[in-house]
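All protein chains but one are shown in place.
Up next, chain A:
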């Protein structure tokens, strides 16, 4: 992986992390207000969910250069 490509991947990772954590937070707040009587646990759960999704995306993105990609022909 060239340095430029690596830098772009990290940029995407950080932007994605910000978006996912924000979305998780927002959805957590919505669910907390609507269903869970304004408790904080859904908010924490949503934020954690967003962080986890971002981490998993980052991991796949950074690994994709070294993972073998195959094209499987479909059976007719």
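Quick notes
In the analysis below, contacts are C-beta pairs under 8 Å (C-beta built on N, C-alpha and C of every residue); 3 or more make two chains touch, one makes a residue touch a chain; residues count from 1.
Just so we're on the same page, contacts and distances are computed from a predicted model.
Comparing "MICOS complex subunit MIC13", "Spindle assembly checkpoint component MAD1", "Nucleolar complex protein 3 homolog" or "catechol O-methyltransferase" against the UniProt entry of the hidden chain yields the protein name "MICOS complex subunit MIC13".
Within the complete assembly, residues 9, 11-13, 15-16, 18-20, 23, 26-27, 30-31, 34-35, 53, 57-58, 61 of chain A touch the chain that is not shown.
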